[in-house]
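First, the structure itself, so that you have it in front of you.
Subset of chains shown; positions unchanged.
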């Protein structure tokens, strides 16, 4: 689209050329309106169901509630200050856009309204903290998590976003992270893991059977996440063009082979391909392709997604046992560990037609590793601090033993998942 | 009057019901229960973590009959129909009932059955 304009205009040789880039495109805007809605759906519907389906029946609603409140609180703090920190001017931290001051319906980001870009990016912030909630379920206080979510977006998520995408220079190592492999997934996975360590294990963890409420909801949740992820990845191009089309296709392929990889691994080890495994494999494939979705080709995506699915399975079923941390719904293993794989793979597997002529894989790998390490260290340390503050403000971050035993749904929310 | 309680494998319910009906026993009450016994539960997988399901789904059938003859007819019918020969086939318990009422008609004891 942009091209033909430029052609027409070039032929006319008019002075308007200079600003041609800054014009709203209704096609790009149409796509980004939808992409934003898609990513929105991921949190209160997709992740909420994916997580709720894997929770015990007595805590299903509490788990769902965490995704809902993460989205609500996340959206609010994002427009109040998060966007300013992430996308305002500045090196270490952005400033100047508190309460979106100065942005009007005419302001543009590329070829779309900036207000829409604000909304799009806000959905990323919200889902990041909602992902982390999966590590804390069945024992964290609802109030603690609510405050944690607000603080974490401002103090952990927004700065990391600023360095990767928002104009920060000192802490930007030139990493390739098209749609948030480091910013969202590694970050959220590490944050979840750290909070799970601080909270300690659930009383029943490793003792009695912790049965998932319903794999139906887990699969439905995963399908909605998959659907939303098209907005996440292809939307990160912020335009409806060939790169977005490429991102869309390889996202779909990576999710598919993620399912296949996980189920094959599960079948080999346990002879039982589970539905929760299939759903988890899709998510692992999607996490793995996220940073590479602007640069990989279809054969790259097959490798990235398949390995992603297998690594996810190994993490959840083998490595997790070694670490002895009750990362309840495996936010670290699926988003953190697989995210690291995806981030490294991004530098290795690139479509010829999207590779720069002077591409230097060695240098890029170092950039990726630097960004991964920065994210792990910053997120790890600051998440701990933020969680301690949230706990203090709410008189301890963990529910009492009786509530844990009877269930958070009845005791915290006064409700039951199903009254048959 | 006698009450027969049988704990059986769920998928045998249809067969047992048919056997009872064939033995002219046309009233029964069924509930879903979970059993613990020699039969080891199968192991279930949960995201790669294996655990044993100790309580196994069973079905409980309760039948009240008027006479000892009917009781042994019922026990025999259940025994045959519920049999698979594999562990966990279940148990039959017989006890006494002192009084029975049919709510609709106010009939009592034998007539109520």
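A few notes on this one:
A and B label the chains in the order they appear, each numbered from 1.
Methods note: a contact is a pair of C-beta atoms (placed from the backbone, for glycine too) under 8 Å apart; a residue touches a chain by one contact, two chains touch by 3 or more.
This is a predicted model, so every value here is computed, not measured.
When all chains in the structure file are tallied, the complex works out to A x3, B x3.
The rule is simple: only the chains that are shown with their structure count from here on.
For this pair, chain A with chain B, the centres built from the Cα atoms lie 52 Å apart.
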